[in-house]
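Every protein chain of the complex appears in place save one, which is left out.
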Amino acid sequence: MQIVFILSMAVIATGMYACISSRNIIKIIIGLGIANYGVNLFLVQLGYKAGAIAPIFTHAQSLPMVLPTPQALTLTNIVISFATTALMLSVSLFIHKKTGSLDIKEVGGLKE
Amino acid sequence: MKLRYFLPCLLIFAFLFLSAHNIRDFGSPTHSEMDTYFLRNAQEQTGANNVVSAVLFDYRGLDTLGEATVLFTAISGVLIISKTILEDDNVDVKNC
Partner (left out) sequence: MTGLLMHLPAISIALPLFSAFLFQLLGRHKKAKHILAISSITVLELMLILQLFHVASAGNSIYVFGSETPVVQLPSSYGIPIRISFQVDMFNAFLSVLTSSVMLLVIIFSLNSLKEDVGKFYVILMLMLTGMLGLLFTNDLFNLFVFLEILSLSTGIMVMYKANKFSVEAGFKYLVISSLSGLLFLLGVGFIYAQYGMLNISVLASIISIGLIEKIALGFMVVSLFLKSGIAPMHMWLPDAYGEAPEYSVLGVAMATLTCSYAFIRLLFVFSVGELGTLLILGGLLSAIIGSTMSLIQKNVNRLFGYLALAEIGFIVTAIGCGLISTESNLVFSTVSGGLFHMLNDVIDLGILFFISGIAIRIKNSKELDNLSGFGDNKILAVFFILAMFAVSGIPPMNGFLSKLIIYESTFAVSPLIPIILMISSIIILSSLVKVFYSIFNGKSNKKVPLNMMVVLFAAVIAMLVITLFPDAVINNLIKPVTDALITKSEYRSIVGV
């Protein structure tokens, strides 16, 4: 059953490739978002137990429950990634206003 | 696919897949004493029927405070650069 973990890693790899290879700022931010979804998916998968139910006691059957901690970590990470994405999108607005372009190569005034 | 990015990306992907291959089986987590404690005591100690919210707001409450701080930080950052973003749009940013 390792295929599930490998799939989430594939999502992360896709996001990282998009982030590294693209020159458009919006595409970089989208790539980071995809990588974030992959990490969230991976964390949620860590808590899954075969045949278990959600950890909510309201009308719960007496079955084992999945682990709650990874879900809490995922929720925290979702909010953090949301904040980072919002900040980076506003930075991209700034860059577009100043330079009229979203291409990271054209923006570049800094050199090695 | 540009050749320049191909090799480093391939390395990262290989490392990611290797790590995913070596992890424990899906659906049978190692016995986690922390989660066992949460499932056993959360309802009684915190009064929450949803164990995830009990973990989020009680047992790991400091993480949630940190998460709120991250939001606050991001908003302060947007405010700092907002003057330029809203320059020509007839919006009064003095009071932000």
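The chains carry the letters A and B, assigned in the order they are written, with residues numbered from 1 in each.
Note that in this section a residue touches a chain if its C-beta (ideal position, glycine included) is under 8 Å from a C-beta of that chain, and two chains touch if they have at least 3 such contacts.
None of these values were measured; they are calculated from a predicted model.
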item: Touch with the omitted chain, as defined above, among B:C9, B:I23, B:A48 or B:L86; value: B:I23
item: Hidden partner chain, residues of chain A it touches; value: 12, 16, 19, 25, 28, 32, 35-36, 39, 42-43, 46, 67, 69-70, 73, 76-77, 80-81, 83-84, 87-88, 91-92, 94-95, 98-99, 107-110, 112
item: For chain B, residues in touch with the removed chain; value: 15, 18-19, 22-24, 29-35, 37-38, 58-63, 66-67, 69-70, 72-74, 76-77, 79-81, 83-84
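By our rule, only the chains that are shown with their structure count from here on.
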item: Euclidean distance of C-alpha centroids - chain A vs chain B, Å; value: 8
item: Of chain B, residues touching chain A in the complex; value: 1-2, 5, 8-9, 12-13, 16-17, 19-21, 23, 25-29, 32, 34-35, 38-39, 42-43, 49-52, 54-56, 60, 63-64, 66-67, 70-71, 73-74, 77-78, 81-82, 84-85, 87
item: Partner chain B, residues of chain A touching it in the complex; value: 1-2, 4-6, 8-9, 12-13, 16-17, 20-21, 45-50, 55-58, 65, 67-69, 71-73, 75-76, 79-80, 82-84, 86-87, 90-91, 93-94, 97-98
